[in-house]
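Report on the following structure.
So, chain A:
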Amino acid sequence: MSVDTATGLDTFPRLLALNARIRGGKPASREKDYGIWQTWTWAEVAEEVRALACGLAALGFRRGDRLAIIGDNRPHLYWAMPAAQAVGGVPVPVYQDSVAEEMQYVLEHAECRFALVENQEQVDKLLEIKDRLPALETVIYHFPRGMRHYTQPFLHLYAKVQEQGREFDAAHAGFYEAEVAKGAGADLAVMLYTSGTTGRPKGVMLSFDNIIQTARNAAQWEGLTEDDEMLAYLPMAWVGDHIFSVGQAYTTGFCVACPESAETVLQDLREIGPTYFFAPPRIFENILTTVMIRIEDAASWKQRMFHYFMAVAGRVGGDILDGKPVPFLDRVKYKLGEFLVYGPLKNVLGLTRMHLGYTAGEAIGPDIFDFYRSLGLNLKQLYGSTEASVFITIQPNGDIRSDSVGVPAPGVEIRVADNGEVMFKSPGVFQAYYKNDAATAETKTPDGWVHTGDAGFLDADGHLKIIDRAKDVGRLTDGTLFAPKYLENKLKFFPFVSEAVTFGNGRDYVAAFINMDLEAVGNWAERRGLAYTGYTDLAGRPEVLELIADCVDKVNADLAQDDKLAGSQIRRFLILHKELDADDGELTRTRKVRRTVVAERYGDLIAALYSDRDHCEVTATVTFEDGRTDTIHADLKIRDAKVVPPGAARAAA
Partner candidate 1 sequence: MDFLQAVFVTPFVEIWESPFFFIELVLVGLSTGVLYSLVALGFVLIFKASGMFNFAQGAMVLFAALTLVGLMEHGVPLWAALILSMAVMVVLAFVVERLMLRYLVNQEGLILFMATIGLNFILEGTGQLFWGSDVKRLEIGIPDKPFDLGPILLNTFDVTAAFIGAALVVSLAIFFQKTPMGRALRAVADDHQAALSVGIPLKTIWIAVWTIAGIVALVAGIVWGAKSGVQFSLSLIALKALPVLILGGFTSVPGAIVGGLIIGVGEKVAEGFWGPAFGGAIENWFAYMLALAFLVFRPQGLFGEKIIERV
Partner candidate 2 sequence: MPDGTQPPTGRVVGDVIMKVENVSLSFGGVRALDNVSFDVREHEILAIIGPNGAGKSSMLNCINGFYHPQEGAITYKGKRRDTAKTFEAAEEGIARTFQNIALFKGMSTLDNIMTGRGLKMKKNLLWQALYYGPALKEELEHRAKAEEVIDFLEIEAIRKTPVGRLPYGLQKRVELGRALAAEPDLLLLDEPMAGMNHEEKEDMVRYILDVNDEFGTTIVLIEHDMSVVMDISDRVVVLDYGKKLADGTPDEVKRNQDVIDAYLGVSHD
């Protein structure tokens, strides 16, 4: 059942009221806690939200105030969003793993008077920066464990706030309804801070209309219903989670489940068995890697069976999913495979019930993508951004091409600028960057078109293809096109490679840093009886260097197939002595490489790659999770890769 758009249901508090009325008994939120999936129905959620909203009001939260929300995915934190909106406020979800300084910037920039946090850990972070946040007046925490000796008067327990709210509600009949009635679709609904690869985070302002219309369009297009079930495990501050777990959940009325903890996500995924699932390519990759490692440990006849049926699936699975004609015998084999392999596999992964899955954020390896689709999982790529309230293009059912990101989502217009940059216009286009008119003007044209910053083009069938970041596409000294991300993704499609950074712009040839995948390579080493003490040690092994060289060679052979890119084959590479780490600032919080930081930090290594030396010594400082630092020394070997002349490749093929 979908919500009637014509009835003024244009804010989340109003949608919540509607859900409570028409599907009050259906589950809205779940959380794995105390050993079971605690469940709240829409009616219960509405009551909780109302109590919290009134509690906020009782604590002096005023219209226009901003409420910072910090913590893991928890129903109680999600409820804080409509609660704040109900009384005219704006929720500002903050990445929960931000260090205190990052958090300080966001809270300061958004001028939050109120913060609602998950637990003691987050309270401690706020207390650390409280002195530097004069605007912050009130902190509400949900989980009381360890909080008994915190005597600060501005700290309030979530449950107590709700209690106060219920009293307030009783004393001010009609207050809540009146406040909700004051809201409008054009109001600011949420502020999401982008984790910029460069510079300070920007606060993207999205209105109710932006989110609700975009979410509803996509949900209707994909046929989502109130019976769907989703697992919310990606950061609440990320726009995707906001659209899926709030936008679409409220417009469609489906249930959002929160995992017990970050460590148990895969287990919780298996239990919940979501029907609607989003994961970045990295997670699909990781899952596939573990699948392959585990099957290699199975008995040999099981391995043979597995690979036989996976081959069958690879041949016909995608076609069957897309409803294309497939020979009868293959259908029978596929059915048998479904019973023996695909079904159990999907079950083990927790994807048995999944009828719609998205991946986005970066390019997914075609092998990985096809693997999932061949199992009969309707996994699709989408292309989106915070500024678009996520959806720009979606791959349509039955017409999936692994090299495109699909067709414009409902209500979205797309055009490609003269410099090759993709631009869009949609109901989801953001209002502005908060307190940053310059950036707003740079990104959004006066007539509502938004620059994506990506280079790409629309093909003959209207499918959008993205090559790289517009500003990242460079050229070698001989003029050959150099698309670093493209190369890096190709490398990362190998299970042994977890991260890669390529260099080449303005250089004679392409060179690469590689991070091996410790789990995959470690397992490989174990099977060969190779003992190692840790990442650095293993990365320095000549056997591992050969293993990775093999991957690089394959990428080169692949590149040689394409005239435009043949010149950008990787000549030299090395395996880094440590994993690139967000804590060291080398990756963003969404685990994208910070190219400039890496280039700066490893200047010596880059110089060595562009010299004729075959090794390079390095001393580096690493930061551990608890903040301690340590230095490590290593002697990195640099290796030449096989470069395939373009002609030869084609002759061999």
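Candidate entries met the following condition: all candidates are chains of the complex that A comes from, given by their letters.
By our rule, a residue touches a chain if its C-beta (ideal position, glycine included) is under 8 Å from a C-beta of that chain, and two chains touch if they have at least 3 such contacts; residues count from 1.
This one's a predicted model, so the numbers in the text were calculated from it and none came from an experiment.
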Quiz item: In the complex, chain A is touched by which of the candidates 1 or 2?
Solution: 2
Quiz item: If you look only at chain A, which of its residues touch candidate 2 in the complex?
Solution: 33-35, 145-146, 148-149, 151, 260-261, 263-264
